[in-house]
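Next up is a structure, given as structure tokens.
Of the protein chains in this complex, all but one are displayed in their positions.
So, chain A:
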Amino acid sequence: MIGRLTFPFKALVACLYLFLLAPILIVLPLSFSNDSFLTFPPQSWGLRWYAAMFSHRGLIDALWVSLGVATTVTILGLIAGVPAAFAIRRYQFIGRDLVLNIFTAPLLLPSIVLGLAILLVFVQARLLGTYTGLVIAHLIVTTPYVIRIMLTAFSTLPPSVEEAATMLGASPFTVFRRITLPLMMPGFVASAALSFLLSFDEVVISLFITGPRMRTLPVEIFDYVESQTDPMTAAVSVVLVAATLLIIFLIERTLGLSKTIGKS
């Protein structure tokens, strides 16, 4: 009796989920509109805006920039973040907490402030509107998550396992390759996937530092939404949401999303 889920409560929660998912679900029917303007329900149906999307030069260029930046950021973020997390977890040194706090502090800073701050430095360093600049700026967004996830991953690894391998004569490199690495795999995959998505979706900081020559996809979409109201953005959104769902589904199937993200 107590703690039972009553019907009115279930109905309330269903309504709240509808509210939560409404803006994501609504773009699906709209993307098949053939109208020139945003009207719902559409007067005519078709694939016109999907075709328009693929022949939109700026959008396709921006997509490639975003894919490139996100891939680079994911790789560099793991290269920088995983050893840092390993050092913080496995070594006792003075200022360990301070180092961890500084490395994860960018999480706390609002991106509108961080974006402006990075703009002010990049203006001097001539990094505005460059690939390098975008990668550096996105790294500061993704690496705190990599460190958080990898710290959790390293802490679930009992040292006795590595100790046993060492005692049986394995070299430190072999221990790392045969024991540590395989046990860390879920952490790596979660960090990589989250880094990619965060970089691919990053918009506020990118708005400050992208130039007319180099724009990321979210910036391109933002400008498009701000200036035009036609259903093309719906088509773009459907493709993006589908790609995101695919990634979530693959992670959930292989690792369990709630396990990898919920704990960190």
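Keep this in mind: contacts are C-beta pairs under 8 Å (C-beta built on N, C-alpha and C of every residue); 3 or more make two chains touch, one makes a residue touch a chain; residues count from 1.
The rule we apply is simple: contacts and distances are computed from a predicted model.
Chosen from "Ion-translocating oxidoreductase complex subunit D", "ABC transmembrane type-1 domain-containing protein", "Fe-S cluster assembly ATP-binding protein" or "ABC transporter permease", the protein name that UniProt gives for the omitted chain reads "ABC transporter permease". Contacts to the hidden chain, counted on chain A, fall at residues 1-3, 5, 9-10, 12-13, 16-17, 19-27, 30, 37-41, 79-81, 83-84, 86-87, 90-94, 99, 102-103, 105-106, 108-114, 116-121, 136-137, 139-140, 143, 147, 159, 162-163, 166-167, 172, 197, 201, 203-204, 207-208, 218, 221-222, 225-226, 229, 233-234, 237, 240-241, 244-245, 247-248, 252, 256-258, 261-262.
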